[in-house]
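Note sheet for the following structure.
With one protein chain held back, the other chains of the complex are shown just where they sit.
Naming follows writing order (A and B), and every chain is counted from residue 1.
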Amino acid sequence: MDKTGIREAIRRLAGRRIEGMHHNDFLLTWEKTAEELAAVFDVAEILRAMRAMDVSPRLYDSGLAISIFRDNSTRTRFSFAAAANLLGLTVQDMDEEKSQIAHGETVRETANMVSFMAEAIGIRDDIFLGQGNAYMREVAASLDDGFRQGVLPTRPSVVNLQCDLDHPTQTMADALHLINHFGGLDKLKGKKIAMTWAYSPSYGKPLSVAQGVVGLMTRLGMDVVLGHPEGYTVLPEVEDLARKQAAESGGSFQVVNSMAEAFTGADIVYPKSWAPFAVMEERTKLLSQRDSEGLKELEKRCLENNKRFVDWECTEEMMKLTRDQSALYMHCLPADISGVSCAQGEVQASVFERYRIDTYKEAGYKPYVVAAMILLSRLKHPADALMSILEGERSRCVR
Amino acid sequence: MDKTGIREAIRRLAGRRIEGMHHNDFLLTWEKTAEELAAVFDVAEILRAMRAMDVSPRLYDSGLAISIFRDNSTRTRFSFAAAANLLGLTVQDMDEEKSQIAHGETVRETANMVSFMAEAIGIRDDIFLGQGNAYMREVAASLDDGFRQGVLPTRPSVVNLQCDLDHPTQTMADALHLINHFGGLDKLKGKKIAMTWAYSPSYGKPLSVAQGVVGLMTRLGMDVVLGHPEGYTVLPEVEDLARKQAAESGGSFQVVNSMAEAFTGADIVYPKSWAPFAVMEERTKLLSQRDSEGLKELEKRCLENNKRFVDWECTEEMMKLTRDQSALYMHCLPADISGVSCAQGEVQASVFERYRIDTYKEAGYKPYVVAAMILLSRLKHPADALMSILEGERSRCVR
Partner (left out) sequence: MDKTGIREAIRRLAGRRIEGMHHNDFLLTWEKTAEELAAVFDVAEILRAMRAMDVSPRLYDSGLAISIFRDNSTRTRFSFAAAANLLGLTVQDMDEEKSQIAHGETVRETANMVSFMAEAIGIRDDIFLGQGNAYMREVAASLDDGFRQGVLPTRPSVVNLQCDLDHPTQTMADALHLINHFGGLDKLKGKKIAMTWAYSPSYGKPLSVAQGVVGLMTRLGMDVVLGHPEGYTVLPEVEDLARKQAAESGGSFQVVNSMAEAFTGADIVYPKSWAPFAVMEERTKLLSQRDSEGLKELEKRCLENNKRFVDWECTEEMMKLTRDQSALYMHCLPADISGVSCAQGEVQASVFERYRIDTYKEAGYKPYVVAAMILLSRLKHPADALMSILEGERSRCVR
């Protein structure tokens, strides 16, 4: 996208109804309007194009972006860091091990204590079903309270960096990858995407990517097929939502119990392991009871059950079933690649290798998606600000 | 405070005799003159007002602020990070676990090694009685040596982020909260503040807040009452100092062994647990001997002794004894709230809840106090620099 293209994209953004994004959080894609989702895509692309031209979209001279990672992370951690840095914010990590949180401090208090000079708070909390998203909302409510009562000079925006329900920075990056791959948001209508379970020798992987993908792609008029072995269901609420959204967007949604069926005629395949919803519920319960014997037993049982479905692997044979035998393969990474990162896993090595660079590009949209979410929540008139940044041509670097 | 108010505050600052602060450390409030303390309050308020107007008080285009936390921290860590960021400095944490310090390296050496491009060094070292402040002075002396001998291009300023003696960033924030609450520094004269011990189910909490509060508030002409059960004394030197300072400032200082007596007629109450001075001495000795049996025995003995004083709780009943039954409740947070963070603790839940937002605001001054301490130690003519920043109106953010 050249300067003319960026101007055009900014004008398109200016026409969108996105007042609701200002000083608001990004917790679930399905809470956002179609216009708001489109605005995120617009801004992510504008920022990416600006950076390619070495125009700096630095909004802030100073200010903090707080990160709270309750689970390990590489990609998302670096995406958040890159996004914050691009906008001029400094990341301060809230490392619960180095804090006094264990002391019995309330979420309400911590949320305010870390936010005196914060513009954004990114949170990953994906381990406990029923808890991650609830924690984010508790933080958000605490920030509302602190701002209303004069504790905070501004209300920082919360960005969901993966919870038990959704992984919006991932799925929005996935969608942006598709938009670029197929040549536009409107080109996604009628495309078939197979979001399927795949075998993995590990256990307890979150459901949020699968849920997030069907929760978002059904908004975009796509034919979404969720495929998994019997029993590997996702949250019923998300299935209901997907069905309803598909009807509204002119797409479709179905659940099948065969990988081959899901792959047949698909334009896009997204094979990825997850733990069944019911297992995650049981696991959450055992974890809260600190029942380590029960947890071990559950893990053993699950891994054995998983083994019944080792044929849920994205092989060359499976890929032959897809449209023109050449569906686009997607993954949030890291993938369990058979013979590379494990003996047998989600995807055959030759398939992964062929699409490896595509998956890297897919991941490469995430920093811009995060930056777009932050920017849209901070600026009242994002299009005006972006136009003035573009015409100001502040250089990101000395040449 | 509007722009006119800021100009006025800067002019007031310009009239203060604070030459001694330039390239000097902030280790103990009682080493600073009244003018110097007032300058910190001035600058903290100026910075806070500038930020509220989105004028950026960024002093540095680049430069490091080093943090050395030898104990867990949330509030102070984030305050230091926010202060550094506001001034344009980047925090580099000296994590002793990831360093080669265990190797037997001298403090003298480490202090220089981390300081080649540092402007400020914040240190928390509050665990060992007789050691924390001494460590800070050893760092400071090492920096003097390194600067004098041409190792360091500038002499970074050391800021005490809590030691065994004092917690100046906390107590200065506390005082600024009082100044804003009561409408001016002069309004604090004659106000009664009850700094009291309170029961907590935990053990070994530092004495530095209690010592810091009596060490500072007696400077401000306040009637300071230190209340604790028999045996829970603070450092004798600090008591002597408080007595002497109170006499000089026209305030008063007394020690009482009854919470009710301390609270009676108080304008402000600050109930907070700490370990008796003698226990901290014993603990420091046992720790240095790595006597884990002795430590366990000491902890058990202390917790049992603490239990004799569970009635040292800031209850609604106690609050009724205060002036107009409505003293301002203060706490450095996190508080041990009965029924919230523990079964029985320092403060009754309904009391804490009524003052919760006040305690959050109290904490909210800390980033500005830290920034003021750094700024005043770096600039030879702080008032001139602040005026030029104000009139320059460099924006902190794009709107």
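Basically, a contact is a pair of C-beta atoms (placed from the backbone, for glycine too) under 8 Å apart; a residue touches a chain by one contact, two chains touch by 3 or more.
Model, not experiment: these values are computed from the prediction.
Asker: Among A:M1, A:A34 or A:A82, which residue is in contact with the omitted chain in the full complex?
Answerer: In the complete complex, the chain left out is touched by residue A:A82.
Asker: For subunit B, enumerate the residues touching the unshown chain of the complex.
Answerer: Considering the whole complex, subunit B reaches the absent chain at 59-64, 88, 90, 92, 94, 98-101, 103-106, 109-110, 112-114, 116-117, 119, 146, 149-153, 378-381, 385, 388-389.
Asker: Of the residues in subunit A, which ones touch the absent chain?
Answerer: 51-52, 56, 58, 69, 72-75, 77-79, 81-82, 85-86, 88, 90-91, 202, 333-334, 336, 340-342, 357, 360-361, 363-364, 366-367, 394-399
Note that in this section only the chains that are shown with their structure count from here on.
Asker: Between subunit A and subunit B, what is the separation of their C-alpha centroids in Å?
Answerer: Going by mean C-alpha positions, subunit A sits 41 Å from subunit B.
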